[in-house]
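Apart from one protein chain that is not included, each protein chain of the complex appears where it belongs.
The first chain written gets the first letter, and so on, giving A, B and C; residue counts start at 1 in each chain.
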Amino acid sequence: MNFLTVEKSYLQVLSAWRRDFHQFPEPGWLEFRTSAIIAEKLEALGYDVYVGKEIVNGVSLGVPGKELAEVFYNKALDSNISSEWLEKMEAGKTGVIGIFDTGIEGPTIGYRVDIDALPILESSHENHVPQKLNFRSQNEGFMHACGHDSHATIGLGLAEQLMKVKDKLCGKIILIFQPAEEGVRGGSAIVSSPLLDNIDYLCALHIGTGVPKGTYVAGVDGFLATSKFDVTIRGVAAHSGVNAEKGKNALLASAQAVLALHSLPPHSEGVARVNVGTLEAGSGRNIIPSIAKMQLEIRGETTAINDFYEERVHQIFNGIAAMYDVQVELDKVGYALSIPSDQQLARILNDTAKLQQSLNEVIEYKNFKAGSEDATFLMQKVQQQGGLACYSIIGTNLAAGHHHEEFDIEEDDMLSALEIWLNVPFKIYEELKGNA
Amino acid sequence: MNFLTVEKSYLQVLSAWRRDFHQFPEPGWLEFRTSAIIAEKLEALGYDVYVGKEIVNGVSLGVPGKELAEVFYNKALDSNISSEWLEKMEAGKTGVIGIFDTGIEGPTIGYRVDIDALPILESSHENHVPQKLNFRSQNEGFMHACGHDSHATIGLGLAEQLMKVKDKLCGKIILIFQPAEEGVRGGSAIVSSPLLDNIDYLCALHIGTGVPKGTYVAGVDGFLATSKFDVTIRGVAAHSGVNAEKGKNALLASAQAVLALHSLPPHSEGVARVNVGTLEAGSGRNIIPSIAKMQLEIRGETTAINDFYEERVHQIFNGIAAMYDVQVELDKVGYALSIPSDQQLARILNDTAKLQQSLNEVIEYKNFKAGSEDATFLMQKVQQQGGLACYSIIGTNLAAGHHHEEFDIEEDDMLSALEIWLNVPFKIYEELKGNA
Amino acid sequence: MNFLTVEKSYLQVLSAWRRDFHQFPEPGWLEFRTSAIIAEKLEALGYDVYVGKEIVNGVSLGVPGKELAEVFYNKALDSNISSEWLEKMEAGKTGVIGIFDTGIEGPTIGYRVDIDALPILESSHENHVPQKLNFRSQNEGFMHACGHDSHATIGLGLAEQLMKVKDKLCGKIILIFQPAEEGVRGGSAIVSSPLLDNIDYLCALHIGTGVPKGTYVAGVDGFLATSKFDVTIRGVAAHSGVNAEKGKNALLASAQAVLALHSLPPHSEGVARVNVGTLEAGSGRNIIPSIAKMQLEIRGETTAINDFYEERVHQIFNGIAAMYDVQVELDKVGYALSIPSDQQLARILNDTAKLQQSLNEVIEYKNFKAGSEDATFLMQKVQQQGGLACYSIIGTNLAAGHHHEEFDIEEDDMLSALEIWLNVPFKIYEELKGNA
Partner (left out) sequence: MNFLTVEKSYLQVLSAWRRDFHQFPEPGWLEFRTSAIIAEKLEALGYDVYVGKEIVNGVSLGVPGKELAEVFYNKALDSNISSEWLEKMEAGKTGVIGIFDTGIEGPTIGYRVDIDALPILESSHENHVPQKLNFRSQNEGFMHACGHDSHATIGLGLAEQLMKVKDKLCGKIILIFQPAEEGVRGGSAIVSSPLLDNIDYLCALHIGTGVPKGTYVAGVDGFLATSKFDVTIRGVAAHSGVNAEKGKNALLASAQAVLALHSLPPHSEGVARVNVGTLEAGSGRNIIPSIAKMQLEIRGETTAINDFYEERVHQIFNGIAAMYDVQVELDKVGYALSIPSDQQLARILNDTAKLQQSLNEVIEYKNFKAGSEDATFLMQKVQQQGGLACYSIIGTNLAAGHHHEEFDIEEDDMLSALEIWLNVPFKIYEELKGNA
């Protein structure tokens, strides 16, 4: 197979896009500006474009509160975004799907990237590249600290490059710019969209995550299934010195819940994790605490293990509500499955990536423990409909680890990844022909 | 008023009875022999006698298991007890009421004593009087370690002495030999008997309890209301190394319950106590514990406070059942109220006791904290029906504290108490005449 | 005795002072402006004046952080306060003592008021009098919501009125404007000042606290001893999915501590209270919590009971530190004793107050449960040195309860209280003469 390459100078285009996204990071479910820019470009390139309400069919988990939503909606309004796109969105309904149907018989090939940022205050250290080169976040307190700015850019670059070879394509191309990956919220919300039916090959990708520059992992396995919960316990306040017995103590209830959650048994079928990460309770030293809030998560090596603990979480809080006569709100704010990459598609990606000259090493299949990804919902759907799905990692030199305030990637690795994805359809066509 | 006295030699009669009861102690709800002997004597004296099933109208709390019941039933059968009496009894239905109706108008005066023993192995130390004088318990592992042998004796002696002056009596005399006071079980079970309706004056009494020889406390207040629970938690066993997640851990559930119970809030309206006294859980080091048993009690300065905690106990175990998906059996095995002695009857007893020459000091009214008594059910009933009820204490020299394996009383104090009670009706008649 | 009265018009003076204090509330240990104004006036009236560093000899508990301290120090600087006074103060060293020594033989009579405000945002409701009459707090977020503005005013008014009759005084008058009563911090910090040695009669007072207008309680008993603690637990963070075993979980440690604290046993010698009022722990859902902060308090019917629980609190956190290998900082931020009012001085106050025509009812001695007061340190010192100390309450109509954002008093009750205190020395002189 001929490996299509893109001119090196195209990196400047990618870099400009990425730095623009980087300057205007938007948290999950509020990617108004980001989605609109992507939609605008895809439309200009000739894709059928679907946005926000047109693609989010399911329940949106973990949607931010109204106040924050308005802030980002207004920022988008103020930034010359066409209201045509904004009207298709609201908090909890963001993201873009671009579809190019060649009209010619052939496979449906999907690419999925994510586009949201994190609630992290970006470093303003003079050595931090975005600071030095003047593209540090302008949305103070929010930051693209996980590389989704580059993912969105790779998706856009791919969109453009594919159009340059559109005469050689067959079947359908589906470009998925998924919202709200942080906190694993977006995958389950868009998976039921009919636009995503019958994908034959689905490629997803992440930059960084510990893989060195020059290395490509074609197929990733070992995502932990996970569920995230926000819990609010409401009791009744009372003066602890005067009439403590009138109170219903939300903090005591929480203390018992924390111990019950952390003392859940291990699971014989694989890794399991439970963590209550935060707890805030009470209003004053001498008041029986009437409110407590906690953030917790569970993870399982398989979806079944995760389900086991999810049931236990419900049991525990039902019990706590009864024990302390308190109200418990248990909101599921994130969810991801444990789905392996298909080894067959991993091999195709592996064989394609081996032709990418910028790489030193290509690893066909690897098990990563402990991470979670909501691309797994899309992967599961594809697999259930008879298609193949594969999650890859493109290595880079990170300035600091993911979710760190000094996180930064090297931009040329975006081009490497883009070129591999650009060639995947042709590798697939070759395989299909070979099999025929 | 003339103070009637009994010949000193009568102490030998009392002593013989008391030592017989002492040798054959029977635990609460299994006082077959004791009840039969009392019934036999009361009948011989001319009282109308009601036994066991004839007097226990309510639910009997904390009835011992079948095995132990058979042991004591068979002991009674073997001891020349007339089957006439035994047929009127069964486990949970024991005790005797003797009624003498003069047929002459006048007040109904009740006397209540208790008759059960404790599951304590009596000392065989050479200095322990029952050992030395050869009336140590023959029911190994059971002992009259709280003086109820002397209470029953006082009751019997009173029955006999009253008959000697029966021509001077008017109204009705009701002698109540209540079963199962230990663990506060018998009071609530007999209180609804119509035999106990419309008592005008009710006297109850205890020997010892820290009051020195020669002192009499006419009216006692401050009984704590209490409820006793036996709890069994049933989960599911599993091998902790192989498949811990299959288990439902009754020990973890118990640990949470213990902490929840002990962290119940204090009560602003008075003293409250919660104690989990025993816990036994699990079957092997590497097995998820599938069973746990605990014994607990609550106490309250008022019945309302006790009720508050009783509701909390139910709440906690409902919650525990839900949290751990375990079965919880919560058996109430004891119950007593907080009822004060009537000060008017206390004064009558005080005035009567002041005529008892064996005494150095008579205290009209005193608050005792922390004890509980199921005579309170009878006291409440009398008070609710317009009568007066009073609980007294006759001091003695104790060889060792109540419930101690070397507990022993001085027998002459039985005679002092008997004489006071013998004079109470005449004091009452005098008062009534005075008021008329 | 002649009851000295103050002209009704003097209420306008008091009202002006009180409204000034009300507009510029300062939290405990930061009463820079308040202290300076008081000092200024006392000096002008002829008192020997001691301020801040001159009176705070002991450890200052619960001193606010630097940032807040600077805010209030700068506010004071900006408000035309003479730097002479400010230089005598710093955070943790505030308050004023004014002494008038007649030079004539006679008793030393002390009066103690408190002067600090609360971190409460004052209501701006149109019906809230300070809002309506334009003296609402100008220190946003802080409020005189417990009446200490009126206490300071009564103290100042008394200072002025006493000087008008100074020729009739003998012995010494000591006026104590104590800092930081909220959170019971100031009493223990100033008690060791030699200025407070050898007081013969000490009067302290509170307005409101549930006593109706027109009623005066001369002697209060039943203050609960109390200790307040701020606790910080520092563990080690780790990613809960990746390497949970590397973490040291400050939240789990806190949950155990909360349960251990709330399950401390009741005390047989009197009322006891333990409350963990607030807990904040953790930094993110998937991070093992590395920090937890809690605010807790204990109370006891006697100082000995409070000491018992204080020792237990230390034990528990020592244990928690060992169990979880975490660092625990246990800061005692408040402390008060349980000291009764002397009945002899209560009687004097009672007899004096009975002459106050504005009152309907004077109660000589009353037990209040559940409150705590650090005036108890001064009362204890006086009693230990052979003097008498008494805490009184002047009733008023409250617009809302203490510590409520709409709390407000009726100002004429300040005048009633002032007049009683003004007459106390003469009542004392009369008594002393009578006894002589």
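By our rule, a contact is a pair of C-beta atoms (placed from the backbone, for glycine too) under 8 Å apart; a residue touches a chain by one contact, two chains touch by 3 or more.
Model, not experiment: these values are computed from the prediction.
Asker: Would you indicate which residue among B:101, B:197, B:280 or B:311 is in contact with the undisplayed chain?
Answerer: Here the residue in touch with the unshown chain is B:280.
Asker: Touching the absent chain in the whole complex: find that residue among B:240, B:318, B:358 or B:383.
Answerer: In the full complex, the listed residue that touches the missing chain is B:240.
Asker: Would you mind spotting which of C:321, C:345, C:390 or C:420 touches the chain that isn't drawn?
Answerer: That would be C:321, which touches the missing chain.
Asker: Could you please point out the subunit A residues that touch the chain left off the display?
Answerer: Interface with the chain not displayed, on the subunit A side: 259, 262-263, 265-266, 268, 271-273, 369-370.
Asker: Suppose we count only contacts with the excluded chain; which residues of subunit B make the list?
Answerer: 224, 226, 228, 239-242, 244, 249, 251-252, 254-256, 258-259, 262, 273-289, 292, 295-297, 299, 369-372
Asker: Could you list which residues of subunit C touch the chain missing from the display?
Answerer: 242-247, 249, 252, 256, 259-260, 263, 265-268, 288, 308, 315-316, 318-325
We take it that only the chains that are shown with their structure count from here on.
Asker: With centres defined as the mean C-alpha position, give me the subunit A-subunit B separation in Å.
Answerer: Going by mean C-alpha positions, subunit A sits 70 Å from subunit B.
Asker: Which whole number of Å gives the spacing of the CA centres of subunit B and subunit C?
Answerer: Measuring from centre to centre gives 51 Å for this pair.
Asker: Please set out, as single numbers or ranges, the residues of subunit A touching at least two other chains.
Answerer: In subunit A, residues 242, 244, 249, 252, 256, 259, 288 touch at least two other chains, as defined above.
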